[in-house]
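The complex appears here without one of its protein chains, the remainder shown in place.
Here is chain A:
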Amino acid sequence: MLEFKLPDVGEGMHEGEIIQWLIKEGDAVKQDQPIVEVQTDKVNAELTAPAAGVVRKIFFSEGDIVEVGTTIFTIQEENDMPATDTGIIEEEIQVVRSDDVKVNAEHITTKPHHEAVRALATPFVRQMAREMKVDIEKVKGSGPAGRITESDLKQFKENNSITRENANQHDDKIVQEMAPMKDAIQAKGVENEWEERIPLKGIRKKIAEHMVKSVSTIPHVTHVDELEMDRLKEFKNQLKEYSDDKDIKLTFLPFFVKAIVIALKEFKTLNASIDEKTKEIILKNYYHIGIATNTKEGLIVPVIKHADQKTIFELADEIRQLAAQAREGKLSIDQITGSTFTISNVGPIGGMHATPIINYPEAAILALHKMEHRMVVRDLEGVIRLMMNMSLSFDHRLIDGVTAVHFTNRIKELLENPIRLVVEMR
């Protein structure tokens, strides 16, 4: 016996009125033969027999209002006998009841039921959605059979944040979606037209995550000292002609890199990192120096690999190339990873002191500040010297204050006496 339940012939219909029965109890009917006419608030629908057989029972009269899902008639199927198990194969296509409905109003389309059940996505994609705070049921899948892929999620997230930024340029629907957010902001007493909200993404997001990780993992201490730069400047000037010949623009930075590498070889814990998992200190016998560089996108740290094996001129050339590539956004991953110690050269822009944040998982970072003529005391007399400050932030788990001071003292010694720097260079 087949029970025919009133289907949802429109979207979200709850009940319908029986307008007219086209058969009576006891009639033999063919499959797809019209049986009953039903009126909903949207359409008139003619419902047809799901199978051939005899109409056994009609449960409602014309004019009755019936809830969706209620059995309205039963059919004794022609071959209504217990299903036999052939033991071999059973393949059946059973038509969804609502597909048997022929709807008079053509513009109404019925929605396949399964769409509403569950978004198709793998457990990993679902986890990703949770992490991205995306309601996966709202994402349209582009994969086979409408499966939601990782890139669907990313695109959804991106589009969503874009539409929120420019809500006023879009249609009413999006403005409606915005309304709860606006309400929430206003409820907090924020005048949202005075502020602009930009999603934290791309390089800025990476920088943010990296900084948080560094500060929350590494206990930072910053130590500041000053350097007298007159002799180094003089030394650099003496090399100018030579460097001009080689078409190399010589700055102070290669000298700093050299001095730092020499000091790092003597103070190994400054060129190290901590392996959190194994609780081991990793001392590195290679010297890859990161140079924090300002770009349009934000801070990028190109790396000079094996800085200890390069000459001043080689370093100068490489720094120039890396900086140009960084500004054009053309650095490869290899060029921005693997540093063992980082220099932040903020001097050309200005400033006296800083508390630089260590480039996780390194052990220290050195910021070099503005060079300027300052009055200093030498041999109990005030004299004018070209001075520069440097700020060293270091991982206090690994490095004691005394070590840090010895380290900067050594750099100071080398930079203030370029002859010594040259002598110590390999």
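The working rule: a contact is a pair of C-beta atoms (placed from the backbone, for glycine too) under 8 Å apart; a residue touches a chain by one contact, two chains touch by 3 or more; residues count from 1.
One rule holds in what follows: contacts and distances are computed from a predicted model.
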Among "Dihydrolipoyl dehydrogenase", "Polar amino acid ABC transporter permease", "Sarcosine oxidase subunit beta" or "LAO/AO transport system kinase", the UniProt name of the subunit that does not appear here: "Dihydrolipoyl dehydrogenase"
Contact with the hidden chain (one of A:56, A:126, A:210 or A:265): A:126
Residue in contact with the excluded chain [from A:63, A:144, A:350 or A:382]: A:144
Chain A residues that touch the omitted chain in the full complex: 85-99, 112-114, 117-118, 120-123, 126-127, 130-131, 133, 144-147
